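Sending over a structure as structure tokens; questions will come in a sec.
Of the protein chains in this complex, all but one are displayed in their positions.
Order of writing sets the labels: A and B. Residues in every chain begin at 1.
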Amino acid sequence: MASDQSTGSDIVSRRKFLVASGAVGAAGVAGCTSQSDGDGTDETAGSGSTDTSMLNAEGSSTVYPISNTGSAYWNSNSPPDDGEYWGSSGESTVPGWSDLGEPDMNIADYFASLYGFEPTEERSNPPFPTSIGLSHSGTGCKAVRDGKVDIGNSSGPITAELGISESEAQEEYVDHVVGRDGQPVVVSSDVYEAGVTQLTGDQIRQIYQDEITNWSEVGGPDQEIYAVGRAEGSGTDTSFRLNMLGGADAAMPGVDTRKGQNQQVATVIEQNEGAIGYMALAFTSDAVQPIAIDFEGTVYEPDRDAENTIFDSDYPLNRDLHMYTKITEDTPDGTDMREAAFLNMFLTTFGQKLFVEDVNYIPLPTSDIQSEKDKLPEQTA
Amino acid sequence: MAQATRTSVMRRQSTRTRLLAGTAVGLAALIFAGSMATVFGVVSLTSQVAGITTVTLLGVLLIGLGLAVIGFGVGSATGYMDSTPRESSGIVAGVAFSGIWFVVGGLIGSQTLGIGTIGWVVSGLLLGSGAFVLTVLPREDIGSTVPAGIFAAFAGLILLSGVIGPAWVWTPKGLRASFRGELMVPVITLFASLITGWAAAKAYGGFGARGRHMGAYALIYLNAIAIISVLFVLVGLTFYRGLPRLLEGITIGLGVGPGTTISLFGVSVTLALPIQWPFAMKGVALTNTLNGVLPAVVGTVWLVVGAVLFAVPLGVGAAIFLSEYAEQGRFTRAVDIATNGLWSTPSIVFGLFGYAFLIPRFGGEKSLISGMLTLGFMLLPLVLITSREAIIAVPREYRDASAALGVSKWETIRSVVLPAALPGVVTGVILGVGRIAGETAPILLTMAGGTFIPGSQTVNVIGGFEFTASPPFVANPELLDATSALPYQLYALITAGVGGGGLIEGTNSFQWATALLLLIVVLSFYAIGIGMRYYFRSKLQS
Partner (left out) sequence: MMTIPSTLDPDSLRSAGMQYVRSSRRFIDEATPSELATVLLSSLSLIAAFIGFLLVSSWTVVPFAVFLIATGYGWAKHQGLMARALTLSMTISTLVILGLIIVFIFLRAWPALQYGSAEVFGLNVPGLRMFIQTRWNAAADPIRYSMLPMIHGTVMVTIIATLVAGPLGVAAALFLSEIAPGVVRETVKPAVEILAGIPSIVYGFIGFTVLSPWASDQFDLVGQGTYLFVGIVVGLMALPTVVSVAEDALTSIPESMKSGSLALGTTDWQTMTSITLPAAFSGVSAAVLLGVGRAIGETMAATVMLRNNPTIPDPIFNVFYGYETLTSLVAANYGEATGIQMNALFVAGVILFITVLFISIGSQLIEARMEQKLGGVE
């Protein structure tokens, strides 16, 4: 009987121990997750009627570098004496600082206060956080249509992505253009160095429609062409089909591999020989070189100093980069205050330089910036 | 006494021939290792070893080995070597050798002689069937050694004469792939060393049953060593590539790490972890000097917690019912089939189910709770099967003794059977957790979101609970958010490739570090589970 009792008390104490350790563990986890690396706590409750829930954007991998860089700057909420990301310090000043009037506020605080948000004055704790998802244009457009995200990033027009008419698009969505992309056609370095630095539009079409299958047919080495495409539903793919192949649903039988994002296309072209692909300017590099394209006599070069460049607006593959917001009952202008604050950041000299030009896209000319700003609601501050 | 045979009672194998055979086996092993080293680039084919190129050396060695093996066969047949061969080498050896010679014949036909498709098939069949006849019909000592030896000598000759060398390329029509010398030379030597090694091992054992035993053992040892080394190399590679980035910036000291403030009865105590590990404690943000995968780590933790909370009570409860209450009949058999069905379902099908069933019922988009429940569904059969085994393993005497004392059935289960089965159940749970912690496919469709998440956006489940005025009265928006987990983080990094908006330098080492962290987490669970299983098994047996 003595052993029974001791086993009994053993079991009880074991149970108590388990419960206690479980409680301590839970407290630890709770503490851990709420005070992770001192980056600050989650969003605070909004003051008054301003909604400070997280701003979600989703969609195109082309727009992603712009969007994500902006989001990273926003979430950092750097102080004005930082100099590197915002404001001016003894050593450096961010571009466009004087155009903004040198405000004495943190970056997110400043842009949000223009639309009525209270500044938090805390680094890494903006008035509302932002999060950018990476998929592609079709997903982004559908997500903004279904109300799952606030901003849908798209590199193709929403009419093509969702299959809706112009009028419907005008009634339901607001199209904020934040930059332009001269959609380049890139080749792997071995092909480029073998001399294939220029192709005609027709040759490219024939490559993608399986009529040309070897680089030797276009002046390159004797190597089978490895044509890389984008997944069906991506804005880049849609734009390419529209502009190169004649229609948004043109067939592309010559494609060997389809990748979901521009980043993957860049990786594939870099790692393989004899590859050709279409992507976005932000992802070109020394290993992934854009070629010049001859469209009906005019040669568009990838060089900014040339006569006709792929950065021009009349380059046939030039396209707007869109951030769509939805017109709802609450937001008859289509943009609520958070979206307006965030989008406004891109439409400044500062934004255009750091988020668009520095990632190798084409910034908007001043007149276009003004018309985009007109689409945003009135600033309240 | 015209046909007097002398059968010796003890089999004497002259030590000289055994030594020779042993040396041949050793030589074959050396060539095998050498060609493996060439495949992995440790040794180059064109490098010089004492004045001769590797290719020449390999060729010479192969010829020598081939001749030696033929010598063993002939020596045994002429009675010079003591052996007890069987009548025939057997069909398996015949098929293997004829296959190799078919390929040789086909290659000779198509490449050297340049005759068309019919031609090389015919020449292949000729050589193949010839090899088959040569292997199966004569006595075992000739049949196992001569085809192998001829192949090795032939291969060595080809290498020596330069017909196939480091610069050789063969592009068969229509395949859009070419075979290069740098890979084919080691592959040929690999095959040659394998079959001559096998034949030499048979010779070492004096052919017959003993010889086949030796030959089989040689191959099996080789296979085991190869498998284990490959697995260790994989883990080692991940460690080698990922460890520097994983441990970057790690500081250990008092109060360096993130702090927790525990307030009890008005007394606040701030405890800071003594370790600051940027990779696992920080997210991706502009202001970070070192970026990390904290949101993914926390996501994995919550996934595991949620799945365990869901699956363990269900699984243990079902196991209790099936082993204690239910009669073995139709019902239990049906549940058995269902459990097996669940257990063998591919993980992507669970993901599809979560997408179709759970997501519409939890807000229509990807959410943490859908991921938790999907992984719970995956964990359930594992827990059920192991708990059932553990409960059944509890000896009958325990239950009988308890019943004899007048204890009710449920009381018995609760206080006798369950505690006794607890080690087995816990082991099963830990192994199950190890499995689901590493699964990507189910969470890809139900939960995964975000690629480069800042640490401030880590999911905070405990703090997210709130009461609402309308049904369902209790809500937790955190559970309804899409978030990341370690396996998904690795997948997203692979697909994001060179992207990242420039926020992460050295994406490649970041990927390896994430892979290493995932590997460590999952293998720790497995190691703990397997260790526990062995511990309890040994306790049971002692």
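Criterion: a residue touches a chain if its C-beta (ideal position, glycine included) is under 8 Å from a C-beta of that chain, and two chains touch if they have at least 3 such contacts.
A quick note: this is a predicted structure, and the numbers were derived from the prediction, not measured.
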Among B:W168, B:F191 or B:F357, which residue is in touch with the absent chain? B:F357
Sole residue of B:I91, B:A403 or B:I494 that reaches the chain not shown, by the stated touch rule: B:I494
Using the document's definition of touch, tell me which of B:V25, B:I320, B:V394 or B:V417 contacts the absent chain. B:I320
Of the residues B:G162, B:G341, B:P477 or B:G506, I need the one that contacts the missing chain. B:G341
Where subunit A meets the left-out chain, the residues are 135-136, 138-139, 142, 224-226, 228, 231-234, 249-252, 255-260, 268, 271-272, 274-275
Which positions on subunit B touch the chain that was left off? 169, 171, 174-180, 182-183, 209-210, 212-213, 216-217, 219-221, 223-224, 227-228, 230-231, 234-235, 237-238, 313-315, 317-318, 320-322, 325-326, 329-330, 333-335, 337-353, 355-357, 360-361, 377, 380-381, 384, 408-411, 413-414, 434-435, 437-441, 444-445, 470-474, 487, 490-491, 494, 508, 511, 515, 518-519, 522-523, 525-527, 530-531, 534
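The definition used in the following text is that only the chains that are shown with their structure count from here on.
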Computed distance of Cα centres, subunit B from subunit A, in Å: 38
Interfacial residue positions of subunit B with respect to subunit A in the complex: 176, 258-262, 281-287, 294, 298, 301, 364-365, 415, 419, 449-463, 492, 495-499, 501-503
List of subunit A residues in touch with subunit B within their complex: 11, 26-42, 54, 61, 64-65, 68-69, 72-73, 75-76, 78, 85, 123-125, 129, 131, 133-134, 148, 224, 260-264, 266-267, 270, 283, 285, 359
